[in-house]
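Omission of a single protein chain aside, the complex is shown with its protein chains in their original locations.
The first chain written gets the first letter, and so on, giving A, B and C; residue counts start at 1 in each chain.
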């Protein structure tokens, strides 16, 4: 049977969430996120962020969350700066443009942006005498980890923050895989830092152990007026909102969110190291749950006999000619045994 | 302890859905609705509709579904006709307008529209020499049951169909509570009729036993080009799409959807009859799971000691002066015992 | 030959504007409203408003202006309150909804709104426990004169202002026919009052003597950030912007705007009085350039032999049975002789 490393949303959810769903199933609660589970989950997240006054809102999925937050933060003449690999630029079916806003992509090597290039883009805009005819850069969108598994450092994010504050635009961090980022080896970022370095971010549940669900954190609770109505307008206000609350309760009441992310990272790094030991190159230097080894087609074929994974992109013309970067994803559900089998297969290549 | 009749989404989901969630939790499936559960659920629904070629798509919630379908069916200069009580007109935070379209409300007595009034509205529009400066009526939205629990008859819906076909506009039926409508005493509408009488409709899961989920049925599978991309754009394409599929599998593999709706209707009608026996009037004549008795404030207060329910609207100045129509909702989770207790309390008023 | 009273935009423009166009035709100026004519016109308007710090922007037409201002003033979850007869609600092809915002109509007798009903609507909204699921009232749109030729008084407008300030929403006044309003007999409103009583308004050129053009006045020049970019985005930034500037120069350098409006009002009131003397009723009590007598069909037919005018609406079932309210419009181009002929025809009915 094929062992799948295609994505981090292949299975349902961590068993403890299922148990909680069953245990609470007959509780009667008010709808739309006004319930004790959402309240407690928000408190747990505020505590984890050391941000007692932050606002926490729960939405169902990432595209919805991005569109809602971005639409809430921009004025109609503004667009959102992001890496050209940013999820909102490539894989959300134009959800941002559907709210009326242009995505303003900047080139990136590995999925992250530098303060230098954001500053340069803003400087170029404000130096352009025709800028009144252009979309104003109104906010910065970054992903952490990026779509390529790479990470910002505290220094890098702080530098972005300085630039954005100088130009008066908010930073929004897409944390679809935030757990993996915050537990990666060597990272110096944690939730309390994000409170100071971002104007808005979300803690991804869907890809980090939940059935679904993303927790938007607004360090300044007054940043977005009418946010719940905006969530409703975008179709993101779940009727049985407590389902979101209780999942984040489970994830945050004793650190499960971080434990399962750290586990997935460990398995991913074991896979990465196995490829490196065999001399394969990596497309990106990722310390998180996505790994991007570059493999010749025949090795891909051999691995595919027993494992599934994603083709990511063709790599440039080299000695091997027909190389692909492929993506291996781990998650809470990846077992040590599954990883062992993959590593053994890598070693046999 | 208070017994709640506030809404039909107070609890989690029917226990069999929970069981299925647990049983399938570790299956590895592709995301975004391309999985065996969604495929099988779609087949079951097609079978229940006697519509082997219909397209079936699964979305998370009702507002999202309405916005996605309506945006997909309208051209930019068009608006959607609906009853002024229609959910899209009053309780979706402007989700339809956020997609660029005007809602064109018509007055209604009980939440339903007649073919006569729709025809009149269309005739008025096409007779207006200034109509090029107006929003074109581009489709008809109806709710079945309506927001007031009332129902269309086969004759009424057929007549709407005739008018709409004459003017070349599609009918979309919001079935947030469709189960209750299709199992109501005396109804002559069933799923196969909807296939012939509507261009699009959805089978509501959220309010009919599921944790969440709505199944859009398009009798003509080619009606909407690129619908999955549109769902993604509106933020409705669930990453772990199989969660939607497996819920509808449970609901449709042996008629559970209809059984639980019929149960809820029975409890609701028992409540209705109890009020009628005591001489209370009803705001609407509903055979479904929502009941709207008109009560004086002191009776409301007495019932509220042990039961919760919604204030719906103040009624006109009558003998009692301070009367409210209130709403009692039942669901799959309402037990006969809970209903018995409420009926007893009504009898003691 | 038919003398036309159909509308106030039948002819080109006041001859002095044509002369100015010719005199300035070969001047070379920068585009998009950054030119000496726009600068001077803005100064003249600021002077006429006694508002030295107001911002003045020039757009081409009314629908464009309304959509641009309203989109600029609302947040995405907000809608705009207006009379149900408001131009934005009925005759702008859904331009407001196309920017994502719901129009929130209130009933009106004569085209104007009262502070009482606006307050009541706002109170109802803020008292509704489900208001998070509704479109938030984010601003007030009024027309002065209204689409029915009727006027606000200083008292009436001040009362609206008090309500709006209490609820923190701006007032925007559509002045498509503002000249006629400000020169109507008995009015106690003038431009300087509008500066204090509105957050934004426009001085209509198209219907008041110009070829085209509307001057938006923002008493607080910082009210709308990036307004020129918003105008461009909505397609309202005229390349040869000076055409707008020079028309408003002509209209405001020695009071021509008011002279021609007063002239049109005088002719309109003579027509009104002629109808009244013959015992006809008026649909609205308009002191401005639009008059709405109620005529039986046979009288309409007789007048149509020599004059054209608009059918406005059928009136209720009365003695005459088949009565219509019709609309007669005058403008700068209506001559005393044309009016004399119409009056004579009325007297001969």
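Just so it is clear, a residue touches a chain if its C-beta (ideal position, glycine included) is under 8 Å from a C-beta of that chain, and two chains touch if they have at least 3 such contacts.
No experiment lies behind these values; they were computed from the predicted model shown.
The absent chain, not drawn in this view, touches the displayed chains A, B, C throughout the complex. The chain omitted from view is touched by exactly one of A:11, A:35 or A:92, namely A:92. Within the full complex, the residue among C:21, C:115, C:223 or C:300 touching the omitted chain is C:21. Think of the hidden chain as still there; on chain C it touches residues 4, 6-7, 9-13, 15, 18, 21-22, 24-31, 60-65, 67-68, 92-95, 98-99, 206-207, 211-212, 229-230, 232-240, 243, 333.
Chain B meets the missing chain through residues 32, 71-72, 75-78, 99-100, 132-136, 225-226, 228-230, 232-233, 237. Although one chain is not displayed, chain A still touches it through residues 76-77, 79, 90-94, 97-103, 130, 132-135.
Criterion: only the chains that are shown with their structure count from here on.
In this assembly, the C-alpha centroid of chain B lies 42 Å from the C-alpha centroid of chain C. Chain centres here are Cα means. That of chain A falls 34 Å from that of chain B. Here the CA centre of chain A is 50 Å from the CA centre of chain C. Contact of a single residue of chain B with at least two other chains is seen at positions 92-94, 98-99.
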